[in-house]
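Quick one: this structure, given as structure tokens, is what I'll be asking you about.
Every protein chain except one is present and positioned as in the full complex.
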Amino acid sequence: MSTILQLVVSGVLIGSVYALMSIGLTLIFGVLRIVNFAHGEFLMIAMYGAWAISHWLGLNPYAAAIAVVPAMFLFGAIAYRLVVSPGLDKPHLVVVFATMALSIFLQNAALMLMTADLRDVPPIFARSISVGSVYIKGELLLGFAITLACTIGLQWMIKRTYLGKAIRATVQDGEAAMLMGIAVPKIFLITFAVGSAMVGLAACVMLPLFSVFPTVGLNFVLIAFVIVVLGGMGSIEGALLGGICVGVVQSLSGYYVAPAFGQLFFFLLFLLVMIFRPNGLLGQKGAAMLGMNE
Amino acid sequence: MRSFLRLGAILVGLSLAATIPAKAEDPIRIGVLLPMTGPLAKNGIENWEAMQIARDMINERGGINGRKIEYLQGDANTPNAAISETERLISKDGIKITTGSFASPIAIAVSQAAERHNVFHWETTGAAEIITRRGFKYTFQVGAPARKYGQAAVDFIVNDLAKRLGKPVDGLKIALLWENRAFGKSVGDGIRAYTQSKNIKLAYDEGYDQTATDMTPIVQKLKDTGPDILIAISFPNDAILFQRKAKELDFNVAAFIGVSAGYSSPDLRDSIGDSVNGIFVADFPPKVNETALKPETKKVAEEFYKRYEAKMKRPPAGHASAGFSAIWALYTEVFPKAKTFEPDELRDIALKLDLPDGSLVNGSGIKFTNFDWPDDAKDAGQNLRASIGVWQWTKTGNEEVYPPELATKPPAMVPLPDWSKR
Partner (left out) sequence: MRTVKATSEGAERMPWLPRRGRISWFEIALLLGCAGWVGFGFAPSLQDVTILTFLFAGLALAWNIAGGYAGLISFGHAAFFGIGAYASTILLLRYNLTPWIGIFVGALAAAIAGSVLALICARLKGPFFILSTLAFAEVVRIAALNWSSLTGGAEGLSIAPMPNLASMVLASKSGYAALMLGYLALAYVITRFVEASRFGFYLLAIRDSDEAAAAAGINPLVVRTSAMALSAALTGMGGTLFAQYFLYLDPTYVVSPELSFQFALLPAVGGLGTVIGPILGSFLITPLSELLRSHLGNAAAGLHLVIYSFGLIVVMLYFPSGIAGALDRLKRRRSPP
């Protein structure tokens, strides 16, 4: 009994961290309708940034978020201007490949600058919290709390502010939004930058849990995509739900079937959802049919 | 008539001069194939540094009979790139000798490409058994094959740990965890076969995906199994994740034996701090008991460590030492006897080598199989005297603890204290 409890609790906690890293992607996906293949590398860059601040200024990674999040906002805006927006009016494949090439570029630039060594920060909490027979890692619990706070905060922003309304309108129908006077290109830029800032926050939460090295993004990017599509493109609660699903599936399948299959089970889960509920769990009806902005 | 004869003599002399194979000053060119980019880059780069030190050291000593060693490098970051790079060095640059490759999939690919062109390949560290089981004539695996890594770990348990823990071998619960790519699987297969041959039953035997981001299910299952000893084959990233998760879930064992790769990386201490103390590692010895080495070897070893630490700011990992040892043996035991440096000649010299344990910097000897291995008729080029021992992370550094002949200190911290006390 305590085994299942541990597996589920750990799955939910790590799933929420996966969700945090995917929130940025689902926003970008939902609003711009593009696949950012460099998402894993944005995470990697942000983790290196958080590590650098931690290492040289002695702050803990959570405090480093004060600098990392705005820095990633800026980074996202620049990347958008240089690599994404020139490609938006062209066949969608252009943005896909441009972001793919960007991911190779960032991986190898990081290799040249930071070498292939693994970088870590010292643990924040000396030992994990035990509740009954279940152990909970402090950093994971903190990550879960931050994710929840973020989700609620973003939801508030989306539902109560003008920017949020503009974003929702653009997600529903970009052309109509433009007709309503919404400066859609500006929304695109802001969304991409905000999405990147979210990745920055996720990096600060993930650094105490994972080492950073140039190719670390590869381990996470597919998880992020699966979560985004599972949860529904553009849906923040969907990302949270999708993340938790993925975390729990990974946990249970790793125990009851075999850890050798690794990510197999949630790819199968993903394909099943695609067959039976292609809009994702909480996505808009018809989202999967919309395809890309042409 | 006389001038004609003179002209003829000059022409004959010139053509004779042209047919002399290599002038004494021509460098000996070796192709070095290592992963310099991609996920394996870190260890590839460390290996490369060790190779360069070897080249510098031998060239400073005057090279081989006056000829200097020159490297031509290829970035073999995937098996396909390895094949392409090897082919390029052979076809374009005319290389007849190659070396490398750190990782098993790369080693398999490089040796394959080399053998196709009958090029002499001196594999320093790649461990997969299949490297020498394909009937190749020109591939020599100086480092230990995968099964030796596992055997070292198991022998350590049987001959040493069992007594220290005060339990008979068949009363011990032993768990085996292996990453499921070429190296982890080979070693895991070897351990399984070896324990079966000794009638030891494994309480847990699972492969896992090396890119896993959550170790909870693995650690939880191990907790539920409750082993005394865990043998784990992991790469650096997953080793760190595993150790952290084990601490988080309070999973304790009496002894933890990591096998090479992740557990022998100096970064492990950087990443998990003092938790690393007490972990045993079955791998190439980083340093051996000096009495085990021949005196000349001892001097070479010291110089290597000095240079490596000066360049990389930390002592060499086992695989870097192994890379150096292997290539140094090539320079000092094979090349001096060569005249044409053709693969056939190098092969003959290599097969005749009979160096006792302790001849190489990392304590190994050299004696190659030659299609005469009892298990496999196609086995040739395997080094029967490649040494794999067990060393231990301690507060004062890494100490070789097994076998006793190579040990610098006896094993400590047995049984391993619980997480709360480390």
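Read from first to last, the chains carry the letters A and B; within each, the first residue is number 1.
One rule holds in what follows: a contact is a pair of C-beta atoms (placed from the backbone, for glycine too) under 8 Å apart; a residue touches a chain by one contact, two chains touch by 3 or more.
Because the structure is a prediction, the values reported are computed rather than measured.
Considering the intact complex, the chain excluded from display touches A, B. Of the listed positions B:R67, B:R181 or B:R244, the one in contact with the omitted chain in the full complex is B:R181. Between the chain not shown and the residues B:R134, B:K337 or B:R422, the one that touches is B:R134.
Here one chain is not drawn; of B:N65, B:S91, B:Q196 or B:T291, the residue touching it is B:S91. Of A:V8, A:L59, A:A77 or A:V96, it is A:V96 that touches the chain left out of the display.
Touching residues on subunit A toward the chain that is not drawn are 29, 33-35, 83, 86-87, 90-94, 96-98, 100-105, 107-109, 111-112, 116, 214, 222, 225-226, 229, 233, 260-264, 267-268, 270-271, 274-275, 278, 288-292.
Against the chain not shown here, subunit B presents residues 36-37, 41, 45, 73-75, 78-81, 83-85, 87-88, 91-92, 104-105, 108-109, 112, 115-116, 128-130, 134-135, 180-182, 184-186, 207, 209.
Keep this in mind: only the chains that are shown with their structure count from here on.
Of all residues in subunit B, only 37-39, 41-42, 45, 180, 206-209, 211-214, 216-218, 220-221, 224, 236-237, 240-241, 244, 247-250, 267, 270-273, 419-420 touch subunit A in the complex they form. If you check the complex, the residues on subunit A that touch subunit B are 3, 6-7, 10-11, 14, 18, 108, 111, 115-118, 120, 122-123, 127-128, 130, 135, 137, 209-211, 213-216, 218-220, 223, 247, 250-255, 258-263.
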